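Shown here: the complex without one of its protein chains, the others still in place.
Here the chain labels run A and B in written order, and each chain numbers its own residues starting at 1.
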Amino acid sequence: MMQPVNLMVNGTPYELLVHPSRSLLQVLRDDLHLTGTKEGCGTGYCGACTVLVEDAAVNACLYFAVDADHRHVRTIEAMRAPDGSPQALPAAFIECSGLQCGYCTPGMIMSAAALLASDPSPAEDDVRSALSGNICRCTGYQSIVASVMLAAARMAQHERQTQPEPSPRSRSRA
Amino acid sequence: MSAIIGTARTRADAAAKATGQAVYTADLAFERAASGVVLRSPHPFARIRAIDVARAQGMPGVVAVVFSGNTPRKPFDFSIKDQHLFPQEYVRYKGEPVAAVAAETEAQAHAAAAAIDVKYEALEPVMTIDDALRDGAQLVHPRWKAYEKSATRFMRGNVCGRNRIRRGDVEKAFERAHVVIDSSFELSHGIPGYVEPRSAAARKEPDGGLTVWCGSQSPYGNREELAEFFDLDVERVRFVNQFVGGAFGGKILMAVEWFVAALALNCERTVRMIWSRHEDGLHVFPRHGGRASFRTGAAQDGTLLGMRASFAFDTGAYLGYGSGTALIATMLASAPYRIPALDLEAKLVYTHKQVAGPVRAPGGPEATYCKELHIDEVARALSVDPLELRLKNAWVDGDESPTGQKLTSVSARETLQKSAAAIGWGEKLPPNRGRGLSCSWWFSSCGRSEAKVEVRSDGSVHVVSGNPEIGTGSAAGALPILVADHLGIDPSQVRLTLADTATRTYDGGVHGSTATFSAGQAVEAAALDVRRQLLASAEESLEARVDDIELSGGFARVRGFPDHAVAFANLAEAAGGTITGEGGAREIEDPEFDPELVQSHDFAAWMAPSFTTSAAEVDVDPQTGCVKVLKIVTAQDAGFAINPTGVVGQIEGGAVQGLGYGLTEELQFDESGIVNTGLKDYLLPTAVDAPAIEAIIVESPSSEGPHGMKGVGEPPVTTPAGAIGNAIRDAVGAVPHKTPMTPERVWRAINAI
Partner (left out) sequence: MLYFEPNFVDEALVLLDRFGPDARVLAGGTRLRFALHPGDEAEKIALVNVKRISDMRGIQRAGAFLRVGALATAAALTADEQARTFAPLLVRAAESLGAVQLRNVATVGGNICSGDPASDLSAALLAYDARCEVASSQEQSRIVAIEQLLSKRAPILASGELLVAVEIPIGEHRCAYEKVMTRRAFEMALVAVAARCRLEGDTLNDVHIALAGAGETPLRAAGAEAWLRGRRLDEATATEAGRVAAVHDAKPVTDHRAGAEYRRHLVSVLTQRALLSMSSSPTSARSNL
């Protein structure tokens, strides 16, 4: 029996009919063609499929799509500015070579995004803990941790620069 | 002096990967593709009495069923033809494919696979090396005597290979020695651990050809093998490689590609298969498990006199990559130390397990872990500092390798000294903290590789190479640098077309630390060819001498008159649209060695050998056996680092893979097969397990490699486990002689239970 599901993904509303056994990952990849989110293990033990549901990092492979009804989902596809350029986090991963094969990267960036939303200036150990559910086999994590620290510093700097005169427009966008 | 080669650069694929736009095989969209599934044996060993696919063929949605009855029956594999696409008589491991089905939906394919009626007669499996070597043991291959094999391959019953290096008289050396030390070790099987499970799609083409979409380390090699097996015209088989989500040796041998190809050849549909982690785990080509024993005699002053080492590797149901692992283990067992008398042997043993494969530096972490723990034991017995003992015996230029190769550009001592200094060797430590060292050597290799570099009429610069980018950066990181330097542009402006066999730029693939060595040479040669053509064409249009023209920013300019310039675009236009340069990797002769010293070695001399030392500092909880690695330093000889960021990436990643090998990773088997196919219980290191890593690039140039480089992908995974093991012993006085050194095993070692 298919279930109606209303999803808000990266700001776009979708009305879908979904079989209750399907995961959020399957719906994102197969129905919405948002293939930036990857499946690595399908059991919640690698983090490649990490997306944000209501700003909380979850494994999309374990998340029932029907359970995401009327919730906001954010994926790696949302990590680009309107002009297509990468936002602070992916930009830092590019700059610090915080990736090699790139398969864990979308999930890694979404976990980092959740961390920085709740803790804008984490210590290195906090970054490591926050990313402990995301397995990377290529990098040894050092460049990933450096990427997140750099993004945090950049975002804090940006915050400082924009804070004195918050323009009403940018505020409403946020 | 080059302005670009050897400088840190952003890799070409970074932006696509960091924003989720990079397309991996499972991300491809196909119109009306059928879903394929593989039916696998539930038994580790059984005789197949009958297979009936009739009912499955009639199930809803089914478009093709393939099994031993309708696919070629010829055997394949490396130096022993012991394997079939689908087993003909026996299944030899739990999870071995016996049939495959394609259907409209995955659920229909699963249902049809379940309807295939296979009559098995279950037999008693041989699950360990001990069982396989026992007198009267069940033969994994009852008909082994009839197998076709290469002339040098040793085979007897369940032993399917033996390599040996012998020089001098080890017994005499032991008699003369002040101490003779024995050590023995057990080694776990491990998985490559790529995060992307394997997937592929295939479609029959109207011209009788076949297109395969996949993420392979060796698309050209796989294409040849596939064409030969299915009797297809190789030129009509096309492999289109996608981004590869990690490989580490696990994507060299075909796996999923076989089955989508077999199914696609039997229907009129594109067939795709996306393996789950569990299925990928059942079909894994693991790192060899096994055991080893070492005996070394040394003089009182620490001079090493003689060594006997013996490995037995569990290669699983078929030979797989056993030959390489065994050979490499013997080459590493005594290296990089000057030991006059050697008897080094490695045996390969069949069991009813998955087929062991070439996981990143096959034989490397295995042999280095054993050898380096053993060397520390010799040093301890003599009360000699382990660093001092290593420095005293380490090869220098002019020394001979175990097989009689004259060595040059030897940097063993330099890597030892630099890593020891960086870890604070000799400084006092608090209780339960320790430091350890581990040193080894590795080879580069050079394979056939072709490349084109094109300057098109819009001025853009394109590299076409057969080399796949598997994540290491050997293509996306290094190739643009090599081209940009010669064309005077920024590496970010170089566009890459990689590993599509339709481009007819052959490449032997990414393995054996060969990628930049071979493809880099080919691409650089092609870039030089384009450069010559650009200059020649500019000579005419600028009316200047070639020597006075420089290439910069997409223009050919007259030196000293930067405005007197012509754009690449115009030069390409004038040449009819595109200027194409072609290049190939030059053939390099293997170094000489002494054939009298070796037995069964397919290659016994190492090209452009490199040296690597890891140093580790650990904190051990002696009550629980828990180990925290605080720091790993790896000093690695890259010969010359074309792309230093990439080299550091290999060292850092290798450090943590080596840590996993040493501390947490173990593919476990029960009496019938793998217990932990998933990542819940196969413990890949997390960001919390990973220590601070210091990468030290040593540059002792080779005479063979482009710009003096040496292969860098495999060495850094070989040394960390030994360094961690030695650090554990330094901390608490004991170390398990078994990988992984889990808390339980460390606790047992401390308490000698």
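Definition applied: contacts are C-beta pairs under 8 Å (C-beta built on N, C-alpha and C of every residue); 3 or more make two chains touch, one makes a residue touch a chain.
None of these values were measured; they are calculated from a predicted model.
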### Query
Which displayed chains does the hidden chain touch?
A, B
### Query
Of A:9, A:130 or A:144, which residue touches the hidden chain?
A:130
### Query
Which residue from A:8, A:62 or A:156 sits in contact with the chain not drawn here?
A:62
### Task
Taking the full complex into account, find the residue in B:122, B:546 or B:688 that is in contact with the omitted chain.
B:688
### Message
Across the whole complex, list the residues on chain A that are touched by the chain not included here.
### Response
1, 3, 19-21, 23, 43-45, 47, 50, 56-59, 61-64, 66-67, 111, 114-115, 129-130, 132-134
### Summary
Omitted-chain footprint on chain B covers residues 106-107, 110-111, 619, 621, 623-624, 626, 628, 664, 668, 670, 675-676, 681, 683, 685-689, 742-744, 747-748, 753
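Keep in mind that, in the parts below, only the chains that are shown with their structure count from here on.
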### Query
What is the distance in Å between the mean C-alpha positions of chain A and chain B?
31
### Contact set on chain A toward chain B in their complex
29, 33-43, 45-46, 48, 75-77, 79-80, 86, 90-91, 93-95, 97-106, 109, 127-129, 131-145
### Query
Can you list the residues on chain B that touch chain A in the complex?
10-11, 13-24, 26-27, 29, 193-197, 243-248, 276-278, 470-473, 645-646, 649, 651-657, 678-680, 684, 686-688, 690, 692-693
